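Moving on, here comes subunit A:
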Amino acid sequence: MMKTTGALAIVALVLATAGCGDSKSSSQQQIIGFSVYDMKYEFFQMMEKGTRERAKELGYGYQLHDQKSDELQMVSGCKSLINQGAAALIVSPIKPDALGAVVDAAQKAEIPVVINDIGGGGTPYHAIIISDNFGGGKLAGQYVVDKLGVGNGRNVAILKCEPSAIYAIRRGEGFKALMTSNGYTVVAELSAHSKTEEGYAKMKNVLAGTPDLVAVFCENDPMAVGAAQAVAEAGKTAQVLVIGFNADGVAIESIRAGTMAATVAQFPEQMGRISAELTDKLLKKQPLQFDDVSQREIFAPVKLITQENLSEASK
Partner candidate 1 sequence: MTRTTTDESLLVAAHGIRKSFPGVLALDGVDFAVRAGRVHAVVGENGAGKSTLMKVLGGVYQPDAGTVRVSGKPAQFRSPHEAILAGISVIYQELDLAPHLTAAENIHLGREPRRYGVWTDRASMARATAALFEDMGMRIPVDVPVEQLALADRQMVEIAKAISRQSQVIVMDEPTSSLTEHEVAVLYRIIRRLREQGRAIVYISHRLKEIFDLADEITVMRDGRVVGGGPLCDFDRKAIVRLMVGRDVQENTRRTDQAGTEVVLRVQGLGLPGVFADVSFDLHAGETLGVCGLAGCGREELARAVFGLCSYGCGSVDLLGQPLPADGPQAAIRRKLGFLSEDRRSEGIFAQMSVRANATIMILRRLAWRLVGWLPAAAEQAELTRHTASMQIRYAGPNQDVRLLSGGNQQKVLLARVLATGCRVLILCEPTRGVDIGAKAEIYALLRELNRQGVAVLLISSDLPEVLEVCHRTLVMYQGRLTGNLSRDAMSEEGIMQCATGLMGGAA
Partner candidate 2 sequence: MNEARFWRWWDRYGLLAILGVTVVALAAGQPRFRSWYTALNLLSTSAPVAIAGAGMTLAITCGVFDLSIGALLALVSVTIGVLVPHLGLTGAMVAGLAMGGAAGLVNGLIVTRLKIQAFIATLGTMLLWRGLALWISGGKDANLVHVPAVKVLAHWGWLALLVAGTYGLSALIYYRLPLGLRLRAVGSSATSAWASGVNVNAMTLFVFAYVALTASVAAAITTSQLAIGGCNLGVSFELEAITVVLLGGTALRGGLGNLGGTLLATALLGVMRIGLDLANVKDEYQRLAIGLLLLTALALDGVRRARKEAA
């Protein structure tokens, strides 16, 4: 009755042959394992590109695991990277709180763990590259103040990611802090779950609720692109400043076309390269210099990208 398992067996064999190409890295080379949040987002594609290229330049083998926005996948994926004999582990965690299980497994295997962005979850990692989300939010707020002057009661709105994205919450808080301190009132804070179509729908409702809105801050670019289209349809592109976060390619083009005003760029590719260099130093037991020694944090710069400095956004 082998016939009945035929289809599944064929799939397995195809899978094996297709995949064995690049995993045959030379045995003596140390492998760096990178578990990424979700390859469907452009931000993490750039981070992965930077990590991979820098790791290979430094002469290391490289192994990728995609968490696909699932905490369970993060934990099991990191463990399988360790089981594959990774010499070091870089993680951009979807859920920093759940990193405990991963860091414990890494310690048992005596391999260093470097966290790239999002958060460390209070676990004993070796180093964390963190872009200043709160600061990025404030940068966006400062841009509004620079463009429109002091608030005196004018209305702004915030489109938030899904409640479980804790790193994004700090971006919104940064923006809100700066706006309220400059006399603006944050009239609406709605969640659009990082979905472009929901950013569009929520923005239409916000505009319906407060026609005299002057600015909207979206905690990431997919929602900002959607919101920008809603504003354009209402013919208020001049009146409402639409600001995003992450400087995804799709947002850069919207800024170039003028529908979006600005975005706060993190430099995921650069962050990826830094994470590979940190891992290289850790493997060679060299000391690291931290921006905040107590938290073992290294700040990745954030930068406001507007129509003027679009060229700087290219990584």
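Selection rule: all candidates are chains of the complex that A comes from, given by their letters.
To be clear about the criterion, a residue touches a chain if its C-beta (ideal position, glycine included) is under 8 Å from a C-beta of that chain, and two chains touch if they have at least 3 such contacts; residues count from 1.
What you see is a predicted model; the values in this text were computed from it and never measured.
When the candidates 1 or 2 are screened for touch with subunit A in this complex, the one that qualifies is 2.
Considering their complex, residues 39-42, 45, 162-163, 187-191, 195-197, 200-202, 204-211, 222, 225-226, 229, 232-233, 248-250, 253-254, 257, 259 of subunit A touch candidate 2.
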